[in-house]
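Remarks on the structure that follows.
Omission of a single protein chain aside, the complex is shown with its protein chains in their original locations.
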Amino acid sequence: MSSPIRVAVTGARGRMGSEAVAAVQAAPDLELVAALGRGDDRAAAEGADVLVDLTVPDQVMDNLEWALARGMHVVTGTTGWTEERLAQLGSWQAASRRPDGRPANVLVATNFGLGPVLIMVLAAKVAKFFESAEIVEMHHPAKVDAPSGSAIRTAKIIAAARAEAGLGPGPDATTQELPGARGAVVDGIHVHAVRSRGLTAHQEVVFGGPGEILTLRDDTFDRSAYMPGLLIGIRQVASRPGVTVGLEHYLDLD
Amino acid sequence: MSSPIRVAVTGARGRMGSEAVAAVQAAPDLELVAALGRGDDRAAAEGADVLVDLTVPDQVMDNLEWALARGMHVVTGTTGWTEERLAQLGSWQAASRRPDGRPANVLVATNFGLGPVLIMVLAAKVAKFFESAEIVEMHHPAKVDAPSGSAIRTAKIIAAARAEAGLGPGPDATTQELPGARGAVVDGIHVHAVRSRGLTAHQEVVFGGPGEILTLRDDTFDRSAYMPGLLIGIRQVASRPGVTVGLEHYLDLD
Amino acid sequence: MSSPIRVAVTGARGRMGSEAVAAVQAAPDLELVAALGRGDDRAAAEGADVLVDLTVPDQVMDNLEWALARGMHVVTGTTGWTEERLAQLGSWQAASRRPDGRPANVLVATNFGLGPVLIMVLAAKVAKFFESAEIVEMHHPAKVDAPSGSAIRTAKIIAAARAEAGLGPGPDATTQELPGARGAVVDGIHVHAVRSRGLTAHQEVVFGGPGEILTLRDDTFDRSAYMPGLLIGIRQVASRPGVTVGLEHYLDLD
Partner (left out) sequence: MSSPIRVAVTGARGRMGSEAVAAVQAAPDLELVAALGRGDDRAAAEGADVLVDLTVPDQVMDNLEWALARGMHVVTGTTGWTEERLAQLGSWQAASRRPDGRPANVLVATNFGLGPVLIMVLAAKVAKFFESAEIVEMHHPAKVDAPSGSAIRTAKIIAAARAEAGLGPGPDATTQELPGARGAVVDGIHVHAVRSRGLTAHQEVVFGGPGEILTLRDDTFDRSAYMPGLLIGIRQVASRPGVTVGLEHYLDLD
């Protein structure tokens, strides 16, 4: 058996971070070398193979610069990425050096849930086969945005796949509509957002053709759902050159 | 065994009508005495116990006046009922006489689907127990109205039950909404309308409380779905005095 | 405003008990007077209007005898009820005296989830309308029994309603079956049990007639789902004479 991957976590006292620390500790092929919160000395993380950053937008850049300067691979689930930030990250990555002289690698993923990521990838693959496509997402009532960012991204992916296949708008004879009944329209795709006590995060993509419906549905019940995807990131970052944006690129679904 | 109920059908060559004729013929306790289309002589229907009218708004009043004047019970699924029409119908019914000297009875039902009717009745019963309630209806893309009339009625029923129980609006922190994402709002209840090739008529009512969801769902795939409800109407109209509006009153769900 | 209902909880340090203590404390019309664990002195509970017992079978009888001897109403969610135990409970209840001279009341409920209880009540009401009825229950993979007790009770309730309506077995032409494919058969109703990581406790009752399906579905995600039902019990026990077995009798669904 090969030696374990040495992992340091920043943002380790946050909700995602503490879950990540536990997941790394529970994995026999991973070794936790440091679990750092805001203000902790990063020296403890030196010598890690992979830095897992689960902090906030005002800390992530500093952590990633520090880690890449030391030749660590980086996996981050922190949000707030702009073109400018990604460009900066790219230059740090290009200048980084592993002990073997090659650059370190980076995975930037704003969603480590396998379900939501798979829904997007699968939807992109099948969209061209169906005349109709709509999205119903359902979330807890404390959510402030509707539709969810994930549903918007899924709609855009479906719209792009339809355009590439030469599909026009889906059939819809609606002429009498109570305002909002047909949902929000994202690049031509209708998206409906349900909010209810009891729900967490759920998404249903409904594809329809003559005489048939294909439904892809994801239910995320709690934060533990993000751990399998995070572990895939940690285990694979060493073999995925460069800066990768989006967990889907690590899933080998093509 | 008692003698069969003698049934005449008007509108017998329409889509609902021909389905009804077949259903009456297949029922061992019913006897079809006449199946009349537009322009056919109604004399053939004389002596029926029950007239089933499945015509159109410009024929129904004439048929019902004729039947009640002859002391027949009436079951009608024709649409277009107004307060005025119902009042007229009420006066004909009150003046009607069965062979036993009592008035004939009338069932007016614009939906004979057991599923949609049961969803409304059940939703009314359970609404008071849940903080949240939303409706997602899904129909074929040739439908011109959104949401469906059935979904609007269900929303109103839920809203009334919530008001009676002293429930305010469901929790919803949405502050950033793409227009339409949260659906149409009917008496405070959010209603979402999906349109897709492959669908027929489907409705889902989602109730939510802390840690749980209760879902009531109806799928109607074709016109045969209306026959069990129509047969209930035919079999029970003799024992339900007066004019009844809505199949739900024949279902004894209380 | 009337004075709050004074509530004592036994089994207060268990998982259900601690959740119940928090729910009582959060309710403006309830006052927590004692939260007792195993070995705590029950004197602190004297003067409560309602004892909520959430202990275990070897403690519950002693607690209920004690409370009823002091004229407290009792709500218990503890399991292990036999005919003999219920008879004993009945005699204690009959002998109990409230300050007004009438006996105290008791609610015994082994499931305080509104969803599961409502599914049973609604299924009993609608079963007579459909030729077919099957149950699919889905639970977490640590569950040792299949199907769930709740699904078995629901199947029995449906079977009884079908028998009362004179319905025979549902249509089923299966002649080539891989063993188990058609599920377990409980009083003639087919029940299927799915076990999967990620699930908690879910039940779907599928009713089918020509051209239509009616589905009743309950999803329970965590223990908080039992609190609304428990609070209904606490609030209503004073006005429900005698010993009541089953939360459904407090829900006024008829």
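When the chains are written out, they are named A, B and C in that same order, and each has its own residue count from 1.
Here is the rule we go by: a residue touches a chain if its C-beta (ideal position, glycine included) is under 8 Å from a C-beta of that chain, and two chains touch if they have at least 3 such contacts.
In this text the structure is predicted, and so the values were computed from the model without any measurement.
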The chain left out of view makes contact with A, B, C
Among listed residues C:89, C:138 or C:227, the absent chain is touched only by C:138
Missing-partner contacts on chain A, residue numbers:
113-115, 118-119, 122, 125-126, 129-130, 209-228, 251, 253-254
Residue by residue, what part of chain C touches the chain that was omitted?
130-134, 136, 138, 141-147, 152, 170-186, 190-199, 206-213
For chain B, residues in touch with the removed chain:
198, 200, 219, 221, 225
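Here, only the chains that are shown with their structure count from here on.
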Average the C-alpha coordinates of each chain, average all protein C-alpha coordinates together, and give the chain whose average is closest to the overall one.
C
Can you work out the whole-Å distance between the CA centroids of chain A and chain B?
47
List the centre-to-centre spacing of chain A and chain C in whole Å, with centres computed as mean CA coordinates.
40
Set of chain B residues in contact with two or more other chains
130, 209-213
